[in-house]
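Could you have a look at this structure, given as structure tokens, before my questions?
Heads up, one of the protein chains got dropped from this complex, but the rest are sitting where they should.
Going in written order, the chains are labelled A, B, C, D and E, and every chain counts its residues from 1.
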Amino acid sequence: MSRFPRLADLTTDVEGWGFFLCTSKQTRTGRSGSDFLILTLQDVSAQKVAKIFDDIERFGAQFESGEFVRVEGKGTFYNGQMQLVLSSIRRVHAKQDRLEGFREEECVLSAPRPIDQMWSELTGRVAAMENPHLRVLLSRILTDHAEQLREWPAAQVIHHAYRGGFLEHIVKMAEVGSLIARAYGADADLVLAGVILHDIGKLQELAYEAGAASYTRDGNLLGHIALGLILVREAASGVSGFPLELRSRLEHLVLSHHGTREHGSPTEPKTVEAFILATVDELDARLHQVRRAVREDAGDGEFTAWHKRLARVLYKGPEGSS
Amino acid sequence: MSRFPRLADLTTDVEGWGFFLCTSKQTRTGRSGSDFLILTLQDVSAQKVAKIFDDIERFGAQFESGEFVRVEGKGTFYNGQMQLVLSSIRRVHAKQDRLEGFREEECVLSAPRPIDQMWSELTGRVAAMENPHLRVLLSRILTDHAEQLREWPAAQVIHHAYRGGFLEHIVKMAEVGSLIARAYGADADLVLAGVILHDIGKLQELAYEAGAASYTRDGNLLGHIALGLILVREAASGVSGFPLELRSRLEHLVLSHHGTREHGSPTEPKTVEAFILATVDELDARLHQVRRAVREDAGDGEFTAWHKRLARVLYKGPEGSS
Amino acid sequence: MSRFPRLADLTTDVEGWGFFLCTSKQTRTGRSGSDFLILTLQDVSAQKVAKIFDDIERFGAQFESGEFVRVEGKGTFYNGQMQLVLSSIRRVHAKQDRLEGFREEECVLSAPRPIDQMWSELTGRVAAMENPHLRVLLSRILTDHAEQLREWPAAQVIHHAYRGGFLEHIVKMAEVGSLIARAYGADADLVLAGVILHDIGKLQELAYEAGAASYTRDGNLLGHIALGLILVREAASGVSGFPLELRSRLEHLVLSHHGTREHGSPTEPKTVEAFILATVDELDARLHQVRRAVREDAGDGEFTAWHKRLARVLYKGPEGSS
Amino acid sequence: MSRFPRLADLTTDVEGWGFFLCTSKQTRTGRSGSDFLILTLQDVSAQKVAKIFDDIERFGAQFESGEFVRVEGKGTFYNGQMQLVLSSIRRVHAKQDRLEGFREEECVLSAPRPIDQMWSELTGRVAAMENPHLRVLLSRILTDHAEQLREWPAAQVIHHAYRGGFLEHIVKMAEVGSLIARAYGADADLVLAGVILHDIGKLQELAYEAGAASYTRDGNLLGHIALGLILVREAASGVSGFPLELRSRLEHLVLSHHGTREHGSPTEPKTVEAFILATVDELDARLHQVRRAVREDAGDGEFTAWHKRLARVLYKGPEGSS
Amino acid sequence: MSRFPRLADLTTDVEGWGFFLCTSKQTRTGRSGSDFLILTLQDVSAQKVAKIFDDIERFGAQFESGEFVRVEGKGTFYNGQMQLVLSSIRRVHAKQDRLEGFREEECVLSAPRPIDQMWSELTGRVAAMENPHLRVLLSRILTDHAEQLREWPAAQVIHHAYRGGFLEHIVKMAEVGSLIARAYGADADLVLAGVILHDIGKLQELAYEAGAASYTRDGNLLGHIALGLILVREAASGVSGFPLELRSRLEHLVLSHHGTREHGSPTEPKTVEAFILATVDELDARLHQVRRAVREDAGDGEFTAWHKRLARVLYKGPEGSS
Partner (left out) sequence: MSRFPRLADLTTDVEGWGFFLCTSKQTRTGRSGSDFLILTLQDVSAQKVAKIFDDIERFGAQFESGEFVRVEGKGTFYNGQMQLVLSSIRRVHAKQDRLEGFREEECVLSAPRPIDQMWSELTGRVAAMENPHLRVLLSRILTDHAEQLREWPAAQVIHHAYRGGFLEHIVKMAEVGSLIARAYGADADLVLAGVILHDIGKLQELAYEAGAASYTRDGNLLGHIALGLILVREAASGVSGFPLELRSRLEHLVLSHHGTREHGSPTEPKTVEAFILATVDELDARLHQVRRAVREDAGDGEFTAWHKRLARVLYKGPEGSS
């Protein structure tokens, strides 16, 4: 039995073994009355459902959700998606398994671009800001939240939902926002600040552990827009001489970045920079979904299957083109 | 020429004189090319439009918007509403005019119930709260914002739009919220805290001067819900030992009190107390509009004229019933 | 094997026996091609799905939907909910099973408050009405429909969906409606009449038998609002001297109690009493759903699972608090 | 000075005299401070605004709203519409003015087709119904409400808003509904009954006097759909042996004829006949608006001015085509 | 084993054999880990799901999707619908199976009315058109697209989804559209042209093969309304002397026939004929869904099960009536 390819490249009927992160583990009772285990496994490239039908008590005792595991099994196609049916599973023993090729970072679903590269691009942009108040404020925020900002996903499910996804989203928005700001003679520093801070409340909205995100109490009761506002207000208080008018503009960016009240913004864009930020945020999230749907679609037609969230199919190009 | 009745009782063709607060003053050019002055005047009972067609340069120099004035003129009916057409106007000379009956408080549109009475009812409720953290927090807020809370209107236009209107709205909501909380075994202290704090951000959203409210910078850019959140967060920080969980519940009340995102709440009610608060707030505002529309409707049918905001007519009762 | 606890307290892997009401019984073919029985069982506390996989022909012949049954089996957790997998089932033999503890009223899902207590509170309120026309009208309606009003659920699925639920909903609304009417100086008799009559059309909209409700022909073709209108019109005709204007107000309450046309009210509230009624109805239904979701949520986090109808999670309080 | 042409043909700067029905009369104060009278006048062909600027006290005493009047004046174009500016006005003295050509029926805005002709077409259709229960029911209703059904407009403002408009709407719907029912093998008698009864509640919803319609108390509090339901229920009670199932179908037609709840139907079409009725009603109202907009548009382009209710312009055909 | 009845009449537990068209064939992995085949089979009367659990490799090699097949098996009831569980399947051998009663046209889901009859009704209507330009244009289109127009379904799923369904929809719309056009004095030729052309773009939007429809590239990227516009534009270019104004009217019909922008019409009806066309199209599609839901509903109550697309139940009539 050979090692599995990356999960993104898994095909049906391939048997093998591999190292993964297990991010969820549940017991279910099948219709026949017998129980089975249903897991979520991930590596750097993708995330898949896995099931264990035999000896589930024995195997169930060998690992917990949140641990790295070594599995054996084969790929199957179920309900239009690739899955794994496992014949054995156990938790990773780091030292010893490393000899067989276990690498932690290879088992965590991650952004395609290296995190260090993205981080240095972002800190470079901040260091180059002209407005000294914003430069100080953002430098501190990047320093204080570096670990989270580097590692977190951008969202639980919808887009950029993997290690470094938050950073990837911000870095791309910073690039695009900067171009648009210049094209329209808008305040590029303010747009960059908005880009970095617009979802900063998510650091308190979500708790992110071992590949699984969940809402915190304040995440559910207040939401990331309100939490972001408080964070910005407190951070600005810590920068002596931070102008009140600038603070208002900045907080307006955080509050209005969803664009409309229906989408959860208690106030709607009222400055050129706020219109740009809301546009760039939505466009980046949209394009990320489109690209991912096109890449992950398993069918062989010119169009993807129906995309529920976007409520349409997407064009992949003529057959044989990719 | 005798003194005008209260503005609420003004009738057509009545000539007279009176003391009022002027809350807006503009020059317009009529179709014939000649200019006229258009003012807004108020007394304790109502607010009316007034116009001056003759000698406008001389009269325009005699007063400013925001001042108390003494006018002469007569009532006319224009576009379905009572107006005043003035033959003269000048600013009040307090000392001397007091001899003729000028009283400041008689010239400011006000809540029907005496402010001191409402205030003592509200402070009594706070003093009786069982939860010591909330009691301390709210006592301070009542103390710190006493002047505004006593004097302000509840809204610019829609409901309780007069001196003491804010307080009137809170006091009635406190009464009703307390009854409902008890009926459903909800946390009555929390509901009361929500009632007092739900619109507290309006104290920064609006600037209120000489009978005229206008939006502040942060009022427009952040909105009263966000401003209220910040105020509560800061106030809670000032109360030592204020429990985090209680703070979350309280901030949730402020954020969710509009009930839905479409109405500007970035988060929707998720606790029994939040459902009660949103319900009581909407009901009180609605009933205030209904009562006012019924009271002010000038027609003699059983129904009011079309009420734009409520998008319906309202039933006044059988003719001759009031 | 010991007796099951109440269904509300059922836990996984508990084996036992019990008496229940069976409210639905269907045969399904499993994927493996073999059939199984799927039932709905209830007792006074809750309602659960139950399945029989073996000997289904023999067991299927031992009972019908709508009968009380005695079952043996064990609790299992399936798709996030507790179920029963039965090893045997038969209809109850009342006489003999009573010796083992069978009590009919224990096998019917019911309101938590005793029906007699609620009924006497409601009739007391009617007897105390000041308006003689309304008092006569409502006394008759309570008398004529006593059996249904005491026993029925308030709704098929959404809220108060159990024996006595209709009465529970009305009694609580009467309490709250009376408090609010007094607070706003509204006509408390009219509000009480609206409370009792607002859903009276449901007595013809639904047929309720052996724990299962279904729509009648007129229920589907006319709906309970129209049926309620007709019932009120006919009842008022039977009270000599019932004033036309009062009848109009009353019928308006029935027609407008859903608050908006989108929610099925052909006319929207146009009186203070109609606004109060619609508010109290919605609040009571909402709070009932919130309380039930919090109570029934099986998870151990601070929030319930996603509530489909309310489209949000609900806050249960800090872990370990309940 | 010669007699005015019909109002539909009035042109600017034409001076003349004429007989009309005055359906509204108000005094307004102009900007210059002087009052003027503003009236609504109609004849069989159209309805126009008229104004009197001079001697308004004298002229105001010569007639009331609801009376036939004799006027002198000239046509003017104001705000995109033809108006009359009057130099004199007085009430009609029937006997004497008849000598000059006054005919009551010429002064009331009316349907283009003769009422007797439409009425006999409708009664003919009822007499030919195959279902005896429906035939009896509808014959009685036509008899009992003959006067109103013959004379009333179909709506206050939107469509068929003139004498005989109600009948015109029903007769055309009967024709079209009958054709569609036959094409789809639907119950033609039921469709015809629905056509005649769908708006029957308007006879109680509106009070119609001297060319002016207003809402009654029950019209505002219950609405014509609810009033129609009650009327049908009572009428069916009066026909011995009227089958309950047929009554349900008929009442369903009345309740569902607006098609959706948003449009005020508390229940939506659930039978083939109900779908047909709602479709025919909407189509006839729409086409009537389209035809009228095209006919009345004063511009010389290929399209009408913006039609507010339909939210679009309408195509009149190539220039010079009509 | 006897031959199956028509699929529309299939009942549970009936064993037999039959000829069908297979329009889809997929392999799925069951929960137990073993694979099964899931097919869609149709005959002239209906379409059903079929499954094969045993020997799937052998049977899977005996036929492909798109072929006629001979099957053995029995009817079962699963998830509220009739299915077939097959014990054997093979492709049809036309010559030999014809001896046993195989007829191609009996194995393709088809409109109830004979296609030749509908086609001759439609060509007759076109031949009788008065407008020579439209007559020439439509004759050509009928000739050029005869095969597709005769054979295609009207829609993939929603209504008239079977052989000849497109034609059936057009022929019925032509009948009804003609009646309504005459009743309103509209241009009947234009309405007929609109009826025939309104969905003509579907001939390029969909690819239809062996009973299965799928979207083409232009179908997904442009949609049938845009494709229809281009087709009409090109066809009109081919008719010498086709008036520009007539072309505009015709293209307007195609573009506006969904009635509103929300439903995909980039322009809304602006002529009497466009209103008629949109109405007739929607009514025919609606009634087809209603009739089908009533006919296919398997329950024994007076109402159908919940109809998802129409979002309501439908009335079938009193029990025992059909």
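The criterion applied here is as follows: a contact is a pair of C-beta atoms (placed from the backbone, for glycine too) under 8 Å apart; a residue touches a chain by one contact, two chains touch by 3 or more.
On a predicted model such as this, the values are computed, not experimentally measured, just so you know.
*Asks:* So which shown chains sit in contact with the chain we cannot see?
*Replies:* Missing chain, whole complex, touching shown chains: A, B, D, E.
*Asks:* Give the residue, chosen from E:Val71, E:Leu197, E:Leu229 or E:Val290, that touches the chain omitted from the document.
*Replies:* E:Leu229
*Asks:* Who touches the missing chain here, D:Thr76, D:Gln148 or D:Thr216?
*Replies:* D:Thr76
*Asks:* In the complete assembly, which of A:Asp43, A:Glu168, A:Glu205 or A:Glu268 touches the absent chain?
*Replies:* The single option touching the absent chain is A:Glu268.
*Asks:* Using the touch definition up top, pick the residue from E:Asp43, E:Glu168, E:Asp187 or E:Glu251 that touches the left-out chain.
*Replies:* E:Glu251
*Asks:* Give me the chain A residues in contact with the hidden chain, please.
*Replies:* Chain A touches the chain not shown through residues 172, 175-176, 179-180, 183-184, 245, 249, 252, 268, 270-272, 275-276, 279, 282-283, 286-287, 290-291, 303, 312-315, 317-318.
*Asks:* Could you list which residues of chain D touch the chain missing from the display?
*Replies:* Spelled out for chain D, the touching residues are 30-32, 36, 53, 76-79, 85, 301-303, 313, 315, 318.
*Asks:* For chain B, which positions touch the chain that isn't shown here?
*Replies:* Chain B touches the chain not shown through residues 27-29, 31-33, 214-215, 217, 220-221.
Here is the rule we use: only the chains that are shown with their structure count from here on.
*Asks:* Using the touch definition from the top, list the chains contacting both chain C and chain E.
*Replies:* A, D
*Asks:* Taking CA centroids for every chain, report which one is farthest away from chain C.
*Replies:* Result for the farthest chain: D.
*Asks:* CA centre of chain B versus CA centre of chain C: separation in Å?
*Replies:* Comparing mean C-alpha positions, chain C is 42 Å from chain B.
*Asks:* Where the CA atoms of chain A average out and where those of chain B average out, how many Å apart are those spots?
*Replies:* The mean C-alpha positions of chain A and chain B differ by 47 Å.
*Asks:* Of all the residues in chain E, which ones touch at least 2 other chains?
*Replies:* Residues 31-32, 303, 313, 315, 318 of chain E touch two or more partner chains.
*Asks:* Chain contact graph: line, ring, star, complete or other?
*Replies:* The chain contacts form none of line, ring, star or complete graph.
*Asks:* Output every touching chain pair, sorted by label.
*Replies:* The list of touching pairs comes to A-B, A-C, A-E, B-C, B-D, C-D, C-E, D-E.
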